[in-house]
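The other protein chains are all here in position, but one chain of the complex has been omitted.
By letter and in written order, the chains are A, B and C; residue numbering begins at 1 in each of them.
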Amino acid sequence: MIRGLMPYVLALWLFLIGLYGMVTSRNLVHIVMCLAIVQSSTYVLLLEVGYRAGATAPIFKDITSGRSVVDPVVQALVLTDIVIGVTVAALLLALAVQVHKETHSLDPEDLRPMTG
Amino acid sequence: MNGALPALATFVPLGASVALGGLGRARRWFVDAVALAAAGATTVLTVALLVQTREHRIIHWFSGWKPHRGVALGVAFSADQLASGAALLVAALSLAAFVFSWRYLETGKNHFHVLMFLFEGGMIGFALSGDFFTLFVFFELMGVAAYALTGMNIGEAGPLEGAINFAIINSVGSFVLLLGIGLLYGRTGALNFAQVARALAKQPATDVVVVAMALVFVGLLVKAAVVPFHFWLADAHAVAPTPACVLFSGIMVMLGLYGVARVYWTVFRGVIGSAQHELGLVLIGAGVVSIVAGSVMCFVQRHLKRLLAFSTIAHGGIVLVGIGLMSHGGLAGSTLYVAGHGTVKASLFVLTGVLLHRFGSLDEGHLRGRGRGLWLTGALFALGGLALAGLPPFGTELGKGLIEEAGSDHAWMPWVFGFASVMTGAAVLRVAGRVFLGLGAAEPDRSERTGRSSPGAEERETTAAFDRTPAVLVVPAVMLLAGALAIGVWPQAAERAQVAAARFEDPKSYAASVLEGRDSLHDTETMAPSSSSVVYGVAAAGAAVALATVTLRRRRPGARMQASLRPALAPVTALRSLHTGHVGDYVMWLTIGLAAFGGLVIVAVH
Amino acid sequence: MNPRVRVTLFLVAAVGITAIFVWGFTGLPSFGHYPGPYGDEVVRRTIADRHATNTVTAVVMDIRAVDTAGEELILFAAAVGVIMLLRKQRGERLVAPPTFAEGRHPIPPSTPVRVVSAALIAPAAVLGLYLVAHGGLTPGGGFQGGVVLAVPSVLCFLAARIRSFERLHDPAVWEVARAIAIGAFLGIGFAGLIASTGFLANMLPLGTTGTVYSAGTIPVLNLIAGPAVATAIVLIVVELLEQVTEVRAK
Partner (left out) sequence: MTVVLEAVSMALVGVFAAGVVLTRDPLRQVIAMGPFALALIVLFTVLQAPDVVLSAIVVGVFAYPMMVLLTVAKIRHRERKV
């Protein structure tokens, strides 16, 4: 029971620890990397739910083999997910460069668009 | 049956985006011509989609992977009346935004057009998607384009900061959505809505399904800016370029709510069973909180775009209440309300853009009396305010009336809706009175200032001549208001919306048409919007005018009056102080909302 | 908000979220027991109907090719967004540091760095092409190979003079290349719609399983995705590199 559950808890841990970093962060670039940690929870969860103990990767040499393989669909999803993570990071970093130019700060305390 | 229209409606704007991306050195008139042609073509395609889905759903299987013996491996787009309607609203508002930006934005390169088409295609794909992961991909596509658009005015800190908060919060939301999808896939092994529903029907409802539903909902509610996931919205909408705001407030936010309704009625309906009423109450509760918080925050703003942004949060709450009623009447009302509100709000943003174009400011106090000569803009602005307050026969009144009729068990409903209508309508009318008639005190208290929005701080989004307003800028506003009016006066609107909503809310028929290609029509009982709603609408509009008039008195309230008001205003001050602009706070509120919403959903279902 | 209050509230919420998730996880199949049957069905059908050997690539480029189209467009959006955000503002001009005017780096790389970088350009390019070309058969594919194909540009930055680097990386040219690559991807999509059964439909002969050109459009889309990814990544990296090497002033 516990052994079957712990791997999923890893995904939860990545999600929460990344969010903790974002909540306490004083630097935008740090936040971007914490966001990458939060996102890694999705990779881990997806790959875990498609995993089959003792099975091999879903890549074949020829059509004849009937061996047990892990789910290829989740892997395809994770591939797309990884690309999305990189693009959002690129955009956020470009925003960070420019906001630093305007405000000379990357601290969320100083980066408040509007209040009230 | 493999209709091409859903794929075309999504990939024509996306293709236009790629084409424009390769024409970096093209002349501006050429770029505009291509943009208007492509936006027009997309609108035509979505109209065709709306017409064709009258009789049956249109399913498109990508890569030709049709389901085999009821098992779907491929990715489907499924268009019904509501999905097509959402796509049409996206296309129409995009077209208006492109017409407006023709003379409005003159920023040399065509990056804006490229991103706007990506945004448009992303939203249409989101609306038509019948598959969880494709929903997520298009959620991200519209997100990435929107973040970049928000930060477009790089010369100032505000847009960059707003874009950062927007990108971070929406990204976290999308990961919550994806975690929910991961849990569902783990339980069912499927991603197609209909397939997931079938798989869930075969096994007893387990806890993981409820948790997955809560996560999927939260991810979508972040996009829908429902309180307490709403903080990013006001930051982003206040600083984004005006044509992008038209789409942000007009439809992007509402697509989050559409997504909630879509996945609930195609996937989770069968699992929830008799707990549907309780689950609906959770959604209604979230909607009411959004209505109250959004209305109050809207009224106290003096930055025009931020004011309109908060009003969007309040009106989104009304839509969510309609969805939470879990009936075809409520959903039909929400649908009409989205259309009515979207067109009205878009036209208000266009008119705000006209003011920014002319005066380089969006501060209510700074603009006081400067719009005196702009009688047409002023009249349209005031009309928009009245339409926002639900003045008959605008589409907003019709939608709200239907929701009230469907929720006639809830006696409080007209009052709460009325609160939103009066507060947001009065805020807009107050602005109209101050800007176009020069009413009100010369310079309100400094304490009412919104953050950094000092007068005249806005960067002009244009380099055109400022001494006159090109007619092209006002035309989209007129067209959009006319659209809002048309929805309200079209005699069949209420009935058609209810028939469409009833079919939307039929998971069995959905699954059969997606997986087996069998589509069945059945009759729906329809009702008329409550006759009292016309009275409510007129009353709300009148109250909005009255409230605006009171706030526009020349004399400020006396010291004693202010002292007696202070305790009553304490909650308002507290609410305002929560809007800190700090992204760490926003993430914290998101987690609070996730825990609370998740907990409530679990309690409701059990 | 006071940081301590913020963290406290977050931790309270985190406890709630933990409870909700763990409660949900108990309903999942125990780890390592993926029940199927859809994954197995996908494996069976991609091998039988599409003559693919890497079933992951078959999912990415055939069954769920529309997600990949969306992914390429997201990358495209990010590249356009980065270029737009890092553009020169009106009234801003380039202030070249003295070394830059002579075509050198502000902080020039040492000779060993330059030599190693130059020597690695060709292997990196070959590795990228290999990953792209064989994606349908072995692990790898358009995205992985595409990112590796962007590496030579960075090596070129280290090895060559800035002038030569910039001549090779005129954003206008790369933007056209990127549009052609993504346009080709969508073009195959529209072709599938017109000539066959759906957007991005696999309409080419399937070939013999295990050869590079088996599995119909899968290798074609892979070959297109490579440059589509590479051009977008190069544009993003070049934009960021320019930020470091350029000094702008109003």
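Just so it is clear, a residue touches a chain if its C-beta (ideal position, glycine included) is under 8 Å from a C-beta of that chain, and two chains touch if they have at least 3 such contacts.
Predicted model only: the values in this text are computed from it and were never measured.
A.B. asks: For the chain that does not appear here, which of the shown chains does it touch in the whole complex?
C.D. replies: A, C
A.B. asks: Pick from C:Val151, C:Ala181 or C:Ala201: which residue touches the chain that isn't shown?
C.D. replies: Result: among the candidates, C:Val151 touches the missing chain.
A.B. asks: Can you name the residues of chain C that touch the chain not displayed here?
C.D. replies: 54, 56-57, 131, 139-141, 143-144, 147-148, 150-151, 154, 233, 236-237, 240-241, 243-244
A.B. asks: Spell out, residue by residue, where the missing chain touches chain A.
C.D. replies: 6-7, 10, 13-14, 17-18, 20-21, 25-27, 29-30, 32-34, 36-37, 40, 43-44, 47-48, 51, 53-59, 69-70, 75, 78-79, 82-83, 85-86, 89-90, 93, 96-97, 100-101, 104, 106
We adopt the following convention: only the chains that are shown with their structure count from here on.
A.B. asks: Going by the contact definition above, tell me which chain pair has the most C-beta pairs touching.
C.D. replies: B-C
A.B. asks: Give, as an integer number of Å, the spacing between the C-alpha centres of chain C and chain B.
C.D. replies: Taking the mean C-alpha position of each chain, the two centres sit 31 Å apart.
A.B. asks: Could you please state the distance in Å, as a whole number, between where the Cα atoms of chain A are centred and where those of chain B are centred?
C.D. replies: Roughly 28 Å separates the two chain centres.
A.B. asks: With centres defined as the mean C-alpha position, give me the chain A-chain C separation in Å.
C.D. replies: So the centroids are 16 Å from each other.
A.B. asks: At least two partner chains per residue is the criterion; list those residues in chain A.
C.D. replies: As it turns out, chain A has residues touching two or more other chains at 15, 19, 23-24, 48-50, 71, 73-74, 77, 80, 84, 87-88, 91, 95, 98.
A.B. asks: Two-or-more-chain contact residues of chain C, please, as numbers and ranges.
C.D. replies: 3, 6, 10, 14, 17, 21, 25-26, 28-29, 34, 36, 38-39, 42, 64, 67, 70-71, 74, 77-78, 81-82, 85
A.B. asks: Over in the complex, which chain C residues touch chain B? Could you list them?
C.D. replies: Checking each residue of chain C against chain B gives 1, 3, 6, 9-10, 12-17, 20-21, 23-29, 34-39, 41-42, 45, 62-67, 69-71, 73-74, 76-78, 80-85, 87, 89-90, 172, 175-176, 178-180, 182-183, 186, 189-190, 192-193, 196-202.
A.B. asks: Which part of chain A faces chain C closely enough to touch in the complex?
C.D. replies: Chain A reaches chain C through residues 1, 3-9, 12, 15-16, 19-20, 23-24, 48-54, 57-63, 69-77, 79-80, 82-84, 86-88, 90-91, 93-95, 97-98.
A.B. asks: Within their complex, state which residues of chain B touch chain C.
C.D. replies: 2, 4, 7-8, 11, 14-15, 17-19, 21-25, 60-66, 68, 71, 73-75, 109, 111-112, 114-115, 118, 121-122, 125, 133-134, 137-138, 140-141, 144-145, 147-148, 151-152, 154-155, 160, 183, 186-187, 189-190, 206-212, 214, 578, 580, 582, 584-585, 587-588, 591-592, 594-596, 598-599, 602
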